[in-house]
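Notes follow once the structure below has been shown.
Shown here: the complex without one of its protein chains, the others still in place.
Right after this comes chain A.
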Amino acid sequence: MNGKRKREKVTPASKVFGDNVEQMNFPSNVNAIDDGDSSDPDESDVEDDEVEGHHFEEEGGNEDAEDEKHESKQNGEVYDSEETDSINEDDIEDVSGDEEEGVEGEVDSLDGDDDDDDDDEDYVPKGINEDGDSDDETEDGKVEYSDDETKGAEIETSEGEKGKKIDKKNFDEYAADSSDEEDLRNTIGDVPVKWYDEYPHMGYDLDAKQILKPNRGDTLDELLNRMENPDYNRTVIDKQTLQDVRLSDNDLEVVKRLMSNRVPDPKYDMYQPWIDHFTHEVMEMPLSGRPEHKRSFIPSKAEAQYVERRAKMIRRGLITYSHHKKKREERRLKHFDLWAEHEQLRRVHDRLPAPKPTLPGHADSYNPPPEYINEEDTRYKSVRLVPAYTKAFKDQHTRCLDLYIAPRQKVMRVTVKSRDLLPVLPKPRDLQPFPKWEGIIFKGHRSIIRTISVHPKGKYLASGSDDHTVRIWEVGTGRCLRSFDVGEAVKCVTWNPSNNLFLLAVVIANKVLFMNPETYLVESQLVDQTNAVFTEPPDQGDYIQPERVRTAVTWKQPTREEWSKGIRIVLEFFRTVKQLVWHKQGDYFATMIPEGDHRSVIMHQLSRWRSQLPFKKLKGRAQYIEFHPKLPFLYVATQQQVRVYDLMKQHLLKKVKVPCKWISCLAIHPGGDHFLVGGYDRKVVWFEMEYTARPLMLRYHKEAVRSVVYHRKYPLFATASDEGRVIVSHGMVYDDYLKDPFLVPVKELRGHSKFQDLCVLSLAWHPYEPFLFTGGADATIRLWH
């Protein structure tokens, strides 16, 4: 009876299992059987293998899936709905994973690509979770079937039929029932067995008598049992009866099938032909004439609400599907040739690529040559000993900052060497002759020599100094021929350019003295000729000197004493004179009075002892005057301008603005088309008369330029400045107006020493030799040849 009842119960249970496979979770239980019951590791391993292998065999072909498909084919639409359901439940991600992600995600803001990986890690199969839940039911280490299962499973007591193989089919249930075996049925009902844990009995029999717990023996018995009993591995304990139950083959079969989520009963045919009791086909004769209910054709409101809810959730991202994720993953790992097609996109305006990091030199080596090692560095004897570079991240960080926040600028990088910048000039020796060496030093003055002048024949040199003397020197020997004390500091001395006169003009304070510094070397005829000019004043006729001139200049004959001193005529001015220049023929000369306002430039005629004022007014303070070497032009340099007057036509010819703050001196090229201006602000400016707009700036000097002079014959000019250098330059001028003059400095002459921040104050070229005379503040005159 018992058996029959059991037998009867099996089928419905298996049916239940078959219908609702998902809820069954056997694998863990089976494992538990092995772990708990079998303490013999070898055997249990084998068993495990068997079970798993079997399991694998059945799952290997993915039978389930195939079955499902098969079923879906058969059942058509009906199964489809099931499938979608399963997708809903299986594929929907558990939100918990995302939550975790969210928590982490707060730390960094956007780069979530890597988070996907984390999702994978978080993912725990749902089944396992449920396993955990079901595990709660099991207690101790031993296997306990829940009551249903025990009932469902076919249990045979081990005591009676140990070792016997019982054929299920031939099994006579009544026969079994009729055995005189004590019925150990427990009547506690559906109550947890653990309630009886503390009692000696385990329940009550049909007569309401306590059933005492059988003696299960100690662990030693257990061990022995395990060693001896071949069926040990297939015996389980019935919790209600606390009897050993040996599982039959059929039972095992059922267990295995359950484990693989199949219908426990192998005979149950899942794919029976479907009998369509309520066919969709419209019958010719309806069973009832009742009109269909409205409900049947109006869509369900609840469903609509459900769908809406789901859609909303999907939209809000509360539901994600794994296939979405897969897509994302694919997109992330998708590789393609980005540069396959040429497409010009808009780029950053006026791109300036970042400079590349500098490459390491020998000094950066881990084992550099010894000379590159500083005291603080260490040389590592082998690669193994090189430590980590602690500043690696910092360096890279600064590089990153440089890349995105450092302002960029286009800078022309010069890759040339300094010598490549120098112009290719002809060798100075190709531009000879020019003075190179110091020749003669004329010593004798006792103070600063302000002015020197070379006699037009080149034999004599006159010099005027602050020691109140004018000295005449012989050029060839350097001897001082004569010395005149004039009683005042000499501002300017100039020889008369005429060949018929031996006359020297000396400017002191507000006087100009004309002297005949005759020496024993001068031809007496020349001396006499000169003296003859000044013996008597010329006949003035009916000439009346204008008032303006008379107040400015007076011509005086010298006294006898003065005559004997060599003075032939004296001009007295209303203010101190600074400069006197001769016209080329030697009859006319001009004087310059810096503080003379409109009368600062006065023209004089020597032969007639007459003076005249060429300008009604003069703008600015006169600095320097000069005659044009060929034409009747007068150049007047004021502080920042050079004015060129045509004396014949009596008008201003040209006004040249000099890019120089204070003009100090002026020289006109013997050709007459160019002139040179020196300034106190260190500049020397070369002008071309025809094209004064863009002069050539010569920045040769570091301090104020004191004097500039052209050589009369050679293409040379010299400039002197306070820094103690005299620079001789080659200045070639071409007839072709389009061709710029060719200017090359060829020599710098040093020799004079400084005195009161002054050095060379005056320059003079020899009239026909390439010799240069320099008069310096150190009271010497030097000849350079």
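Remarks
Convention: contacts are C-beta pairs under 8 Å (C-beta built on N, C-alpha and C of every residue); 3 or more make two chains touch, one makes a residue touch a chain; residues count from 1.
We adopt the following convention: contacts and distances are computed from a predicted model.
The UniProt record for the undisplayed chain lists the protein name "Pescadillo homolog", from the options "pantothenate kinase", "Nuclear cap-binding protein subunit 2", "Pescadillo homolog" or "COMM domain-containing protein".
Per the touch definition above, the residue from A:Ser418, A:Gln585, A:Gln650 or A:Gln756 contacting the chain not shown is A:Ser418.
Only one of A:Leu338, A:Ile544 or A:Met648 touches the chain withheld from this view, namely A:Leu338.
The hidden chain makes contact, of the residues A:Leu403, A:Ile441, A:Leu521 or A:Met732, with A:Leu403. Touch with the chain omitted from the figure is made, among A:Lys267, A:His280, A:His293 or A:Arg316, by A:Arg316. Taking the whole complex into account, chain A touches the unshown chain at residues 95-96, 98-103, 105-115, 117-118, 120-121, 316-318, 320, 331, 333, 335-339, 342-350, 352-354, 356-357, 359-362, 364-372, 381-384, 386-390, 392-397, 399-401, 403-409, 414, 416-418, 421-423, 425, 427-428, 697, 699-700, 727, 744-748.
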